[in-house]
Each structure stands twice: as C-alpha cells, then as structure tokens.
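To start, the structure itself, in structure tokens.
Just one protein chain is left out here, and the rest sit where they should.
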Amino acid sequence: MDVILFLIFAVIAVVCGINVVVQSHPISSAISLIGVMGSLAVLYLLLGAEFLAAAQVIVYAGAIMVLFVFVIMLLNAGSETRRGRSFMAQLLGVPLLIAFLGLMAFFVQRLFPGAADVHFGAFRGGTALAVGRALFTQFLLPFEVVSVLILIAILGAVVLARKELE
Amino acid sequence: MNFFLLSLIKAVVVAFVLLTTLAYLQWVERKVIAHIQVRLGPSRVGPHGLMQPLADVIKLITKEDLIPPHVNKFLFLAAPFFAITMALLSISVIPFGPDLHAFGGDTWMQLADLNIGVLFVLAVSSMGVYGIAIAGWASNNKYSLLGGLRSSAQMISYELPLSLAVAAPLLLSNTLSLRGLVDHQAGYYLGFIPRWNVFQTPMPQIFSFVIFLIAAFAETNRIPFDLPEAENELVAGYHTEYSSMKFAAFFMAEYSNMVTVCAMTTTLFLGGWLPLWPASAGSSFVPVALFLGVGLIALYHGLHPARRHDRLTLPVVAAVFFGLALLFLIPAVQSVLLPLFWFAAKTGTLLFLFIWIRGTLPRFRYDQLMAFAWKRMFPIAVLNLLVTGLLVAVFS
Partner (left out) sequence: MMTGVPLSWYLILSAVLFTLGVAGFVFRRNIITVFMSIELMLNAVNLSFITFSYQLKQVNGHIFSFFVMVVAAAEAAVGLAIILTVFKNRSTLNIDDVSSMKN
C-alpha cells in the first residue's frame, strides 16, 4: 500500500515537474507547480511529517503560488516565443541532464546501503508538538532571525511595489 | 466491522446529508431574505416553495452548457471542479458527535480525526482561492479577471486574521485535533455555565469569535464582502462566462464554504455537539419542547389559514414536527440524535446569522474592505493572541 501511494504521487510529481519546465505559458507552469507541491505534501505525510505537510499546503501551495499566479495574471505577458537556440545546446542538453541524474542516483544507492525502508506511521516525531518544542528551545535563535528576515522582506516588497511619489 | 466499509458508509451518509442541506439552504436563504424584505419568496413550486430547489436543479442540469470559443479550455473546465472539490473536502474532519456504538461496531461521528485537523481545514480553505482566480483568468474577459483578482486578494487578506483568531482557542485547548478541541470544552462551571471556548477561563474567546466570524464572511464572499460577485458592479464577476452545471458548481461551492465555516465556528468556539446545560438538568428535553412548540404554532395557524391551501399544508407540517418530537423521546436513539441536534442547532443559528446579515447590510467598497482587513482586524487579532497567550502563561 505504501509503495502504491508513493509511486502514484511520485509519478504525479515528476510529470508536473516536467510540465513546469516544458510549458510555454507561465500560468500552465504555475498550475503544474501547484500539482508538484500537492503531491510532495502527500509524500511528506508518508514520511511522517504531518505538520510539514500541512505547512507545505498552507504556505507554499496556498500563499506563495497564489502570489505567483497573481503576478502572472497582472502582468499578462503571454506565452514565451521561441527564438533561435544554439544547436550544441539542443544536442547536448537532455543527454547531459540524464547523465547528471544517473550519476546522482548511482551515488545515492551506493552511499546509503543500510537505509531503513519507509513505512507510513513508523516515525511519530513529526507532530506539531515535536516541531514546536524543537523550534522554540533548540532552534530559537534561527527562528528569531527568520522572523526578522520576513519583516525585511515585507518592507522590501512594499517599498518596491508602491507608486512613485512624483 | 471492516474499517473501510464503515468509513464508506459514513462518507456516503455525510455526503448525502451535506448535499441535501446545500439544496435546502438555498431555499431557506431565499425565504428568509424575502420575509426580511416583506415579500413571500418562492411559494408556487410545491407547498411553500419546498420543491424550488428541485426545480432549480432540473433547470441547471438541462440548460445548454456553453463554452465560449475564446476561453482557455483546460483551465475553464478545471476551475469549478477545483472550487467544489476544495469546498466539500473540509467537512470530512468536522466532529458531529461522540462515540457511536451501533451496527456491531465502535466508531465516532466524524469521518477522519486528524492530528492536524485545524491545519487541514486552513489548508483546504487556502486552496479554495485557486478555483476563483483560475475561473477569472480562464474566462478571457476583463470583468471576470477583475472579479477573480479582487476575490482572491480579499480571500488571502482575510486568511490572516482568520488564522490568528483560530490560534487563540488553540492556546487554551493545547491540541490541533478537532475532536480534542470539542472534548476540551466538555464540563460546566458552577454546574450550569458550559465550558465552551467563548466562556472559558483564563480568557473567554469572545474577540476571537467575532474576528473569526467577520473573517469568515470575507472568506466565503458573502455580503457585506461580496464585491467580487456583485451583480451591479462587475456583471457577475468571476462566474460571468459559466453556465449550467459549472455555474451550479460555483454556487454549491459557496454554500458549502458557508456550512464549513459555520461548522468550524461551532467546533472551535461554541462547543461542537455539547449541550447548553447539563443533561442532568434536563437539556435532553430541549429538542422535544422545541419541536412541540413549532408543531403547536403550525397547528394554530392551520386553523385560521391566510391562504386556502394552507388548511392542508400547515397541519401536515405540525404532524411532521410532532413526529420529530416523539422521536427525540425514544431513549434508544437519543444518544445518537441529541449531539446531532445540538450541533445542527448551533450551526443553523450561525447560518441564519449569515443570511440575516445578507438581508440587512450594504456592501463594502473594495478599498474599504482591504483597509479593514489590514488596518483594523489584523492588529486586533494579534493583540487578542498576545493577551490570550499572556493569560494562559500566567494562570497555568
């Protein structure tokens, strides 16, 4: 059952990922990216990270991607036009990527022979309680720093996007 | 019984009840708004217009399903599907009652008790923004695009005070699971004041309740926050180009969001399926008294009817309510029906509040709406959370 669920959502994630890169209109890429994030949220649930799965949907798919979709709708710039690409890039591009991928997969298989299988429900330390406890005791300083980072980002976005005061 | 079979039966029952409620919620809304505006509302199709939802469903199904040629086909077809999926999904974690021992099995009156129930509802409601935004974009029409963008901006702006208002009772209850939230609100102070979250020490969550309700109005695009679908402003906003079943899907999604939000308010703040005063003091007879009262009023009006056919229909209504009152007297079904009655009563009162406000208030202008969210509700919600946190830390 775990294998079936993993395979279904991994295939959805990869197909949507390919779609993000291949589609010509940015809105289709954005919708596919939402699909990737949704299937990744399910995979996080299978790995026992329930709080992170909910945070992924609320923050990533429900807020960041809405921001992307907004900007694409506001700018309304249309599909990307194909210009001349260098022949060398087209010839070597996809095979090199597949070779890169195969290399990484090989190293992953080689370096982690003793890894345990993933069973749904085997790791119970991903609850909101555990994450909250670690976040506010062991990782308190990074938490505060990240809060200041968000404040800076809000100020930056407001300053960049406001109308010019002539 | 087998877990899958039991879950399937529960899911079918909940889906059936929810869809019937949605259809008749529309009837209730039209009647209540009509009586607020001193007119009759639907009264021709069946007695008192009770067959009107059926007629509407038949009309919407048999209408011609137009897909305009200039739209983005895939997104046009996907948007109402997405909207209604997300709207119907969050009802699966709402608890309707305590444990149920029936049909040889032990189960509880809820479809799925997640550890992160509250976060699940927030996540699904964040995803509901996409149905509207994509519908506005796919229609390839400036009115739809404006309506879709405005609606999405409104929904994500009000998600923030909504989440902050939700966080305050979570500080009191120490759990994210909805069943745990309701269980924490069991019991009574001084023997008769219920320990619902609006009344709970160290900090009664009255401000959170009000902020949650106001943000809920904005999340579900109801008046006074319904500028994105205002008929006299934007043609029909994001669902201008939709016809037949796709339009019905958006409609159903809006009502379903309303039901979900009222159910969440009940669970978070009003004690879910818990009764108003202890059963030992006779709260089990409240539904009996209520239905008897309604039956008697219907019978009285049936004797001096305003219209000729009411001589038949009102006594039938009275008989139905007397039958319901008798049903609540049977001890065997009382343990199942009483929590459902209290849950339905509280949710129904909140739904009536939604409809009442629709008939009474004018709508906000868009800049007033956004300023209200960011300049008034957000600081109040943060302040409320701070005060709650402080009192919880000091008193426990």
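Labels A and B are assigned to the chains in the order they are written; within every chain, residues are numbered from 1.
Assume a residue touches a chain if its C-beta (ideal position, glycine included) is under 8 Å from a C-beta of that chain, and two chains touch if they have at least 3 such contacts.
The structure presented is a predicted model; accordingly, all values stated were derived computationally and were not measured.
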Open item on the list: Among the chains you can see, which ones touch the chain that has been omitted?
Closed with: A
Task: chain A residues that touch the omitted chain in the full complex - done: 1-3, 6, 10, 13-14, 17-18, 20-21, 26, 29-30, 33, 36-37, 40, 43-44, 46-49, 51-52, 55-56, 59-60, 63-64, 67-68, 71-72, 74-75, 77, 80-81, 83, 89, 93, 97, 100-101, 104-105, 108-109, 112, 115-119, 122-123, 125-126, 130-131, 134-135, 138-139, 142, 146, 149-150, 152-154, 156-157, 160-161
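Rule of thumb we're sticking to: only the chains that are shown with their structure count from here on.
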Task: Distance from chain B to chain A - Cα centre to Cα centre, in angstrom - done: 33
- [ ] Sort out for me which residues of chain A touch chain B in the complex.
- [x] 27, 31, 34, 50-51, 53-55, 57-58, 61-63, 66, 69-70, 73-74, 127-128
Task: chain B - residues contacting chain A, complex - done: 75, 114-116, 119-120, 122-123, 126-127, 129-130, 133-134, 136-137, 145, 148-149, 152-153, 156, 176
